[in-house]
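The structure appears right after this line, and notes come after that.
Here is chain A:
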Amino acid sequence: MADLKLTKIVKSYGDVEVLHGIDLEIESGEFVVFVGPSGCGKSTLLRTIAGLERITAGTMEIDGRVVNNIPPSERGIAMVFQTYALYPHMTVYDNMAFGMRLAKKSKQEIEDRVRNAADILQLGPYLDRLPKALSGGQRQRVAIGRAICRDPKVFLFDEPLSNLDAALRVATRIEIAKLNETMPDTTMIYVTHDQVEAMTLADRIVVLRGGYVEQVGAPMDLYHKPANLFVAQFIGSPAMNILDGSVASASSGKVAVDVESGGKATVPIAGTGAKAGDAVKLGVRPEDLRIAGKGETPIVNGMIDIVEALGEVTLLYVQVEGHEEAVLAKLPGYHQVERGTAISLTADAEQLHLFDSDGHSMARKAEAKEAA
Partner candidate 1 sequence: QDLVFPVGEGDFSWESYNEWAESAPDLSGQTVTIAGPWLQPEDEVFRSAIAYFAAATGAEAIYTGSDSFEQQIVIDAEAGSAPNVAVFPQPGLAADMASRGLLSPLPEGMGEWVAENYGAGESWVDLGTYPDQDGNDQLFGFFYNVNVKSLVWYVPENFEDAGYEVPESMEELKALTEQIAADGETPWCIGLGSGAATGWPATDWVEDIMLRTQPPEVYDGWTTNEIPFNDERVVAAIEEFGWFARNDDFVSGGAGQVASTDFRDSPKGLFASPPQCYMHRQASFVPAFFPEGIEFGEDVDFFYFPAFAEKDLGNPVLGGGTLMSITDPSEATNHLMEFFKLPIAHEIMMAQTGFLTPHKGVNADTYMNDALKGQGEILVNATTFRFDGSDLMPGGVGAGSFWTGMVDYTGGKDAQAVADEIQASWEALK
Partner candidate 2 sequence: MNPALQGLITILVGVGGCVGYFYFSNQILDKVIFPAKGPKAGDNINRANQVRPWLFLFPAIFALGLYLGYPVFETLRLSLTDRTQGGAFVGLANYNQMMAEPKFWEAIRNNMLWLIVVPAASTGFGLLVAQLTDRISWGNIAKSLIFMPMAISFVGASVIFKLIYDARPADTPQIGILNAIWMQFDGGFGSLFVLQLLPTIVLLGFAGIVGYTTFLLVNPIIDREGRRAVPFIPLRLIGALLGVWLVWMSLSSLVGVWTAQPPYGEPQQWLTLPFWNNFFLMVVLIWIQTGFAMVILSAALRGIPEETIEAAIIDGANPFQIFFKIKIPQIMGTIVVVWTTITITVLKVFDIVFAMTNGQWETQVLANYMYDKLFRANDWGVGSASAMVIMLLVTPILVWNVYNARKEMR
């Protein structure tokens, strides 16, 4: 039950400015995920919200109250750390009760809240154990339980799952999603490296890069309508293939592109700005590529370099002339293909993305309409 408003948040360590004026509004009950490459300032931003780092400039408001100078414990937040940060010398119960004891809550209330959190996270049997006697997933649940007990207005997660193995990661992710539903009023802010986490959990994703916000939006918006090359490549895994090209012709609503490696593509674009000869970049997601049928104009012609058969899908790494990185195609089902065979790939026009030389996305027709 707390909305956050960040206005021109700047954070410097000594001379190094790490956050360069972040503006962000988060509504009460929203689940917001921060993503971005390592070192872009995700953790730092989260920590300034928590109050663990003092901001250098700007205003931070929680529920309309300026909290610039309020210590963490008074901000009504709870935080789950990447390393769990459990108190190693306390039992699970004590770990969860610690904050409440400090706040001088009654014994009964502490008991109730801990039990409640333990129920939610199925930690009942472990309450008397020390953290060292728990598995990784259980530890992470304790860390979350500890945060739940604080009954926070804002829940902060800093890469909570990155230390878990794949299976546990999936399971815990689902638990967090459930948690979000059981606590609909609690604002949640979540930092992650992981695509899947970001896509599945977020109401909105904030993409950070080098201390700036690149794009904010719902997961599917970022996936389908990346604002720029960076977001396009960052969101989606495997990453979008980017092909250099130039505009062959630009009629209203359609831009024909000559791909440098020889292919051609036509992209439906709201007819602004592009003119023939402009250098552009064509983006196409691996999962949108398919083997060009007869008579279809291929976007990419190349030679299969590596084949990875994953069972339900097959990954093809296609070596394309004049293109250093392999173009990746993700084809559904199992394909028996040989390394070294030539292949032509194409994709539906609606699935193509076009970026100008600055990396900004050219708005597609449909979107332009929407925007209008």
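Picked so that all candidates are chains of the complex that A comes from, given by their letters.
Quick notes on this structure:
Simple rule for what comes next: contacts are C-beta pairs under 8 Å (C-beta built on N, C-alpha and C of every residue); 3 or more make two chains touch, one makes a residue touch a chain; residues count from 1.
On a predicted model such as this, the values are computed, not experimentally measured, just so you know.
When you check 1 or 2 against chain A in this complex, the one that touches it is 2.
Remark: chain A residues 67, 69-71, 74 touch candidate 2 in the complex.
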